[in-house]
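Here's a slice of the assembly, chains where they normally sit.
Per-chain residue numbering starts at 1, and chain names A and B are given in the order in which the chains are listed.
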């Protein structure tokens, strides 16, 4: 019985990993990505006054992961744009979200139950991209561990890792922050996922790729849906990092007061704060969660 | 008779499309491009105090189109710099424009009738670059429409699309604007030309490539010479965009007041303003036209 259920789970995972992403899952990815572009301050005005810039930003949000991975692996940056149907679909989503009469399309996709479905489907695409990216990197660099992790990471994080450039395209410049300094949950999860998938690809993690895709997708879907539904800013990694980071990166045991008095008292984690540190940074909020917060305030004002 | 004149026009267009660009037309391209670099505030001082930075900016002005196209198509960014003769010619033009005794060379090329000839020849090079770029992209991506349009666009626009980077090299940083937000006439025309040449390459536009090169070149030469001679800031596309853009990208019919009160009242076109909108942006001025304007003021002061 156990063997049968294991086989069924294995087959389920295998079928799941082979589900074609185009067009339904890709559509969800485009909808959620461009929704978060719309939440950015000034994005609607940008679409009215500078539609070309707005469209380019939308394309970066939809295909940024492919652009970054191509840059790392020395392939044409514009390679993915040869998929005309994907670009046309993303363009249609951009147009409907920004220019649909009475904002009908926007209101439909923003209806929370519907939105949560799209968010869940976006995570399916994210995890699949990480897995495919690592497989692709492995093909070129059989033993390039760092290459595989980096490729998986950029495939999962997408436009977030090039947020400064995407903002610059919109005429916004905020050099004091970037996604590496203040990592959001999806970016962090993409990094950890890239490490897991690299371990699996190099046979250090004894699971099948399909099973890992399935398990990691379930993890990502659960947390992203929960965070989106509750507008929460926490991250499931904070607790673990709160213990590990002070040990690895904490106070340098009295040796750094010459150079930086603050350095000794932070014990910081990735963009977050360890317990009891007086100069803690704000908890890393998901760019999506921050946008959600400001969007909620705007809708409340409008009601 | 009509057949004979059609054949003659066809042959004329074919001969025109095969005229070698090096060295005469390329020389004109370099002269006009580096002239516009000289018009930039602080460019002369830059050449005196930081000649290396000045030379690099001049090379970006002359070869920026090749660099961007290579970046998109995954080829070495420095590929075009293997043409030693072109680089040496551009270097000679840079040196003569910035360092010729008594500014003799500069004064010669700035004499309006002479300058208009160079401007006309630069447009011949621009259109040829668009056509060649699209042909090159088509070779790699037979059905990549967006790839072809993007490649043709960057080949035609050149350094304008990387203006932020070129300015950064000079120590200038203006993140609030870029060529996508405020498209000048040459950039816009390059985009429309890239679309036309892509339609021709994929046989949707039933004209020969030579004829399209000829017709589009005549269009570009006429308007650029007119705009340069009259120091005008208008664009031949404004009227058409003034009708099409409010329809495609105009007020979202009452549905966007939640997110951006300004969004509903603009009906803006590409960087320009529709009629009657209270928060209109300044008309998109050609970077060359703006530089021309400030240059005219300086020469008037000096007279």
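Following the convention adopted for this analysis, a residue touches a chain if its C-beta (ideal position, glycine included) is under 8 Å from a C-beta of that chain, and two chains touch if they have at least 3 such contacts.
No experiment lies behind these values; they were computed from the predicted model shown.
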{"item": "Total identical subunits in the assembly as filed, 2 in place", "value": "3"}
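Please note the rule applied: only the chains that are shown with their structure count from here on.
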{"item": "Cα superposition angle of chain A on its copy chain B, in degrees to the nearest 5", "value": "120"}
{"item": "Inter-centroid spacing, chain B versus chain A (mean Cα positions, whole Å)", "value": "36"}
{"item": "Parts of chain A lying in touch with chain B, wherever the complex brings them together", "value": "38, 42-45, 47-53, 56, 70, 74-79, 81-82, 84, 87, 98-104, 106-107, 168-173, 295, 298-299, 302"}
{"item": "Residues on chain B engaged by chain A in the complex (per definition of touch)", "value": "71-74, 140-141, 143-147, 150-151, 164, 175-178, 180-183, 245, 248-260, 262-263, 266-268, 270-271, 281"}
